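Missing here is one protein chain; the remaining ones are kept as they sit in the complex.
Chain naming follows the written order as A and B, and within any one chain the residues start at number 1.
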Amino acid sequence: MATTAVETGPDFYHEPSARKGLRGWIFSTDHKRIGILYGVTMMVFFTVAVIIGLLIRLELLYPGKTIIDPQTYNTFFTLHGIMMIFLFIIPGLPAVFGNFLLPIMIGAKDVFFPRLNLLSWWLFLAGGVLALVSLALPGGPADTGWTFYVPYSVRTTTNVLPALMAAFILGFSSILTGLNFITTIHRMRAPGMDWFKMPLFTWSLYATGWIQILATPIIGITLLLVAIERWFGVGIFDPALGGDPVLYQHLFWIYSHPAVYIMVLPGLGVVSEILPVFARRTIFGYKFIAYSSLAIAFIGSLVWAHHMFTVGMSDTGMFIFSFLTFLVSIPSAIKVFNWIATLYKGSIDPDVPLLYVLSMIIQFCIGGFTGLLLGTLAVNIHVQDTYFVVGHFHYVMFGGTGFALFAALHYWFPKMFGRMYAKRPAIVAWLLATIGFNLLYFPMFFLGYLGMPRRYYDYLPEYTIYHQISTVGSWVLALGLLVMVVNLIVALRKGAKASANPWGSKTLEWTVASPPPMENFHEIPVVTKGPYDYSEYERPHETK
Amino acid sequence: MKPSESAVHAGHHHRDDVGSKIGMWLFLFTELILFGGMFLAYAVYRLQYPNEFKLAAIELDALVGTVNTIILLTSSLTVALSITAIQEGKKHLAQIMLGMTQVLALAFLVNKYFEWSHKFEVGLFPQSDVLLSKPPGEIIYFGLYYVMTGLHAVHVIIGMAILAVMMGFIASGRIAKDNAVRLELGGLYWHLVDIIWIFLFPLFYLIH
Partner (left out) sequence: MDHNDQHPHDAPHVVSYGQYVLIWLGLLALTGITVALAGIDLGRWVIVTALVIAAIKSTLVLNIFMHLKFEHRMFRWFVVITLATLAIFFILLFFDYAFH
């Protein structure tokens, strides 16, 4: 579509007809405001969770007690997990970037259920506040690990109940977001935008929405059952009363494994979104990438028991789950091949979003490979519940999704805030973050292989050097994150005003002003081309 | 709603009933999976304790269960009839049908109350001495019974509330002959509550 002159007028921050002040935000049903609200609240939870993570690493700098006692340590890794998973990464990209961008990317003025969208955010806030409140209540914060395994979660006197309730409320928030996005994508695409003209980020949000709908209720019922056990002693998971604790693990992971795909799929969508722009080439294998998102959502729902290989399942069950785990790597690999093919012979612009994407791809691959190792039964016996697992999931969730989130932040920052950030500090931050991240987590594979269990407060002296490298890595990473955040905050106030399309991208959100006006489009566009049409950049001799 | 904010819903200046239905069905799927998790637990334990489940089920009154099944099936009928009524512009008939649904739902809950209190009287409740003296499989059976029928009853109450709101909408005109989708959505919720009971009934009451 031809680039039209972008109309002037108030942006959605300065919309004159909206309520004034704070009330205009916390009661707003505008998807962009809701996206920003999510972003701000998530930043708070993320910061707290990062600080807890740094304290955990500080404690592990030396064997024995360093700064905290064992009980506190247990609550720390529990909180770090709960906050990072339920308050940061699961809402993550969909809540902030999905909310802000999905309607604009498909040429709509908002999501299908704007008031439900606001409710989603209120539930998110309520869940987060409840989780934080549980820190202060008598009994102390939960110390069960974020996985709440029975029987300990039923017996411990710490504040498990508020944590369970918080997770339940957050699950509701997640479900409503998925419901909203699926309906929006089905019903509100602009004229001419058929399914295969949608941006790939939108495809990833669609696949993610289905997982949110079909998987989240299982954790809902499971956590409810733990609460009921604590209140009424019903005995569903209590061996003394005929219950099976392994059933709890099955039910827990039936959600929590697909949950990691809720976390990662939008990140993969972001990569597919950014690569064409900075390679000045259309994405390679659009349909394969679109379908692979659906395939990951589907197969990813079949692999949950690979978290349970050491609990005493039947051999048959173990073989099947191991096999399915290997299968799920295939659609992920398809994406990586397509990404590389997109870059190949492209006109590469190594700007900040692309740098984060490149780190992400490599780290995601490391995470993925170690996932295959974990999925191999013989290897799993040795490294289950060791630092190998901790390294693996941080590589996929943080190195993968987390870095994709940083990439998204640096890509869409000018669109969301109307300002451009300074490039050099951003690159310094990226370098520090990447180096720090890998220093922090790579040693964990060695630690795990050598037998260091996870969640342990103390360790044998022979593990010390790995822990120390890791802790130093955490400081480098934290420095990188700090530089990144400060740079972006400075840009909010002093950054150069951004044009509608500073990156020369082809998707619809770049056809409206930065930041967009309240209704996104003064006129709903009619779509005629695909989202990655960089044909004007093709070299003359190049054929498709 | 401020004019500009209502303009944001430009996509909805044309009312989109299909989209509303998509949203409702998606929500119903979450309810289905929520109960599905409980049925998974039931299946695992029934596989493990087939005889104890049969023994424990004797405590349940199959007649009451059957009556309750008939009650809920009939309530689904009355909800469906109310929709046809409103689609034919017969407000009054629709309200009567919905009223009957509420009465039937209440009857269901009353039955459930008597079932539960009878069991409490004979000492069959979680952590009771009577229950704890039974074999593990029977303890699990009753645990599942209380959780699943309890959760179901909660949904019956929610359904009653939703239908009450629908009755209010009909009275105020927000649901009318050419704008009946809200009632359809409310009806969908009610039918799901019925479907869950359709499965609960044989699995708890008819094991012999």
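Structure notes:
The rule is simple: contacts are C-beta pairs under 8 Å (C-beta built on N, C-alpha and C of every residue); 3 or more make two chains touch, one makes a residue touch a chain.
Every value quoted in this text rests on a predicted model; they were computed, and no experiment measured them.
Within the whole complex, touches from the chain that is not shown fall on A, B. Residue-wise, the contact with the chain that is not shown comes from A:214, picked out of A:83, A:150, A:167 or A:214. When the missing chain is restored to the complex, the residue among A:105, A:254, A:328 or A:518 that touches it is A:254.
The residue touching the chain not shown here, chosen from A:19, A:186 or A:230, is A:186. Within chain A, the residues in touch with the undisplayed chain are 186-189, 191, 194, 210, 214, 218, 250, 254, 301-302, 304-305, 313-317, 320-321.
Where chain B meets the missing chain, the touching residues are 11, 14-19, 21-22, 25-26, 29, 32-33, 36, 40, 43-44, 46-48, 62, 66, 69-70, 73-74, 76-77, 79-81, 84, 87-88, 178, 180-181, 184, 187-188, 191, 194-195, 198-199, 201-203, 206-208.
Here is the rule we go by: only the chains that are shown with their structure count from here on.
Averaged C-alpha coordinates put the centre of chain A at 35 Å from the centre of chain B. Those residues of chain B lying in contact with chain A across their complex are 2-5, 7-12, 16, 18-19, 22-23, 26-27, 29-31, 33-38, 40-41, 44-45, 48-49, 126-127, 132, 135-137, 139-140, 143-144, 146-147, 151.
Residue ranges on chain A touching chain B, taken from their complex, read 15-19, 28-30, 108-110, 112-114, 116, 175, 178-180, 182-183, 186-188, 213-218, 220-222, 224-225, 228, 232-236, 241-244, 247, 250-251, 254, 518-519, 524.
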